[in-house]
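Structure first, commentary second.
Omission of a single protein chain aside, the complex is shown with its protein chains in their original locations.
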Amino acid sequence: MADVLTVAGLKAYYQTNYFGVQREVRAVDDISITVRADEVYGIAGESSSGKTTLIKTFAGAIHPPLRIVGGSMRYRFDGQEIDPYAVSAEELNRLRWRHVSYIMQGSMSVLNPVRRIHRSFADFAFSHMDLPKARFWQAVEEHLERLSLSPDVLRGYPHELSGGMRQRVTIALATVCRPGFIIADEPTTALDVVVQKDVLALLDDIRRTLKSSVVFVTHDMSVHANMADRIGIMYAGRIVEEGPTRALFTAPKHPYTAHLVASLPRIGDATRKPALGGRPPALSDPPGGCRFHPRCPLAIDKCRTEVPPLETVGADHRSACWRSAEVEPLTPPSGASGEEVA
Amino acid sequence: MFHIIRDLLRFNREFAIGVAFLGLIVVYSLLSFVSPIDPDIQFMEFPDLPPSGEYWFGTNSRGQDLFWQLTFAFRNTLGFGIMVAAFSRVISITVGLVSGYVGGAVDRVLMVINDVFVTLPLLPVLLVFFFVLGDSLNTINLALLMACLGWPFDARLIRSITLGLRHREFTRHAMFSGMSPLKIMFEEHLPYVMPVVFATAMANMLWAIGVEVTLAVLGFTNINLATVGTTIYWANNHSAMIVGVWWWIVIPVVLVVMLFIGLYLLAVSLNEYIDPRSRLRRMGG
Partner (left out) sequence: MRTYGFFVLKRFGQLLIVVFLGVSATFFITHLSPLDPVEQTMGRLTRQSGFSPEAQEAMRAALTELYGTDKPLLEQFYSFWSRLVRGDMGPSLLAFPTPALRLVKRALPWTVGLLTTTVLITWTVGNLLGGLAGYFQNSRLLKAFGVFAIGVQPIPYYIVAFIMLILFGFLWPVLPISGGAGMFVEPGWNIHYALSIVHHSILPASSIVVVGLGTWFLGMRALVSNVVTEDYVTYAEFGGVESRKIVGSYVIRNAMIPQLTALAMVLGGVFSGTIITEEVFSYPGVGTLLIDAVNAGDYTLVLAVTSISIATVATAIFVIDLLYPLLDPRVRVR
């Protein structure tokens, strides 16, 4: 399979200077991943692990104080390579929506509150679709119908729609140009569980139809379990483990992944989940060595001083841990006694 | 406190310029305490002398040394501004804290009154008071009156802060430990609104001085008290511009504009420091 996005050694820092106090927050620190054609790549991690910043850099939506400090990034569409940070603003604009589109966190506020929804569709999609007006609106309505949305929503304002409807409209807006690459940032976080399931099904459905790649960010491991083909686990600005979903859930090779996976509730499992002590580190002053070492049950002296590289530990499976061979899944074998009721 | 001021001076150009302008005017007005002349006595010098080594700001048509005369004018004007700001702080803090903390019907009534005051065009109202009170509208009365008219914007701001504080944990603690509402308001909540009180005091002084100048120039204040407004009033009265005694007008206008800009920059930069996202507070007047 061809790679659609190749990222190597990417570093993006927030650099601020407020009343003479200089701060540098290393939200994305030396990340290398690839996203293949027609796959769902999930990015998981706690809040403030840098995952939203990472996909902002994918989306080319970088504004000061956030700056790209190092590394490279390349998209490949129709056999052409594009570095979104090297091309002109016009070329970047052509890339947008046509090839790369974005479903942003917080469906409540991504649509202009004072503009009717059809205006938003025109603003975002019209110039990217090269269609005459009448054909354009026909395409939009067909697209909405494919997503089981009534074309009537076009006439309304965002505040007139429920949260779930608004997120569907946003997904429709993001996919109307049939992009090859879709970035989705916590698309279901603000929604209630039933609507969540609907929206995910919708997203999966449209992705299959369009055969696009999706980079999908959420802290919710159950969503990853259902959606992703491969998952990258982020901790404190770095990828600590990456692998096929099944391998990651059944045989995690990083203690942090093991914790994330174990925190998933399973039907019939009444054991108390082992809680991870401590907090994620401040990205302005991360601990040396492996950034996870202060919270890691397996930490040894080497972890405190040397940064573990991301190394292949299995088929398509990489982990950044000095003791990856010793990591065991934390989930007890099913059927174990449930004395401690959570 | 001290290091905040130091940081602001070092990193906020607006604050630094504001402090410089205001400081200059304050020092200048303080010179009045060592003034060799009495501001109420006229024709001690030759009238209409242009600025020179001997008379830095020249003399006016009433035979007064303008340099020393203006030190008194600025002292009185600044004093007036401080008085109005202090009085109206009392009202706006009280209304803001009570409205925000007590809430309910009290809040609604206070906010309706607030709305009326916001809507009123103040200048006609002040003129009505001058019309009624005439000469008994002295400086203190005028300051009190303006304080009564100039509180609503700030009260609204303080109210919105107090509304947020009401639901905080420490307020509930204080309530359950049997602290009286008055004590909660003035001992627990007041410290939180103090930064805003300082920033709005600058803006309020600015407004008060602006109105004072306006009223005085029209001759609607005590014209025998040296202020910036009455200085311009007398200059107009003697047709200073027409007879060519331009320094009588230009110098006080330049100085008072510096005062306005200084106060404004202080208000803006303090506001920005308290709440970087805050909007600039606008005033009419």
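Going in written order, the chains are labelled A and B, and every chain counts its residues from 1.
Please note the rule applied: a contact is a pair of C-beta atoms (placed from the backbone, for glycine too) under 8 Å apart; a residue touches a chain by one contact, two chains touch by 3 or more.
All of these numbers come straight from a predicted model, not from anything done at the bench.
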| item | value |
| --- | --- |
| Omitted-chain contact residue, chosen from A:Y13, A:Y41, A:Y75 or A:W97 | A:W97 |
| Chain not shown: contacting residue from B:L30, B:V90, B:V128 or B:I274 | B:V128 |
| Which of B:I41, B:L182 or B:M241 contacts the chain that the document leaves out | B:M241 |
| For chain B, the residues touching the chain missing from this view | 14, 112, 115-116, 118-125, 127-134, 153, 206, 210-211, 213-214, 217-218, 220, 232, 241-242, 249, 253, 256-257, 260-261, 263-265, 268, 277-280, 282-285 |
| Hidden partner chain, residues of chain A it touches | 59-61, 92-94, 96-97, 101-102, 104-106, 109-115, 119, 123-124, 127-128, 157, 159-160 |
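The criterion applied here is as follows: only the chains that are shown with their structure count from here on.
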| item | value |
| --- | --- |
| Whole-Å gap between the CA centroids of chain A and chain B | 54 |
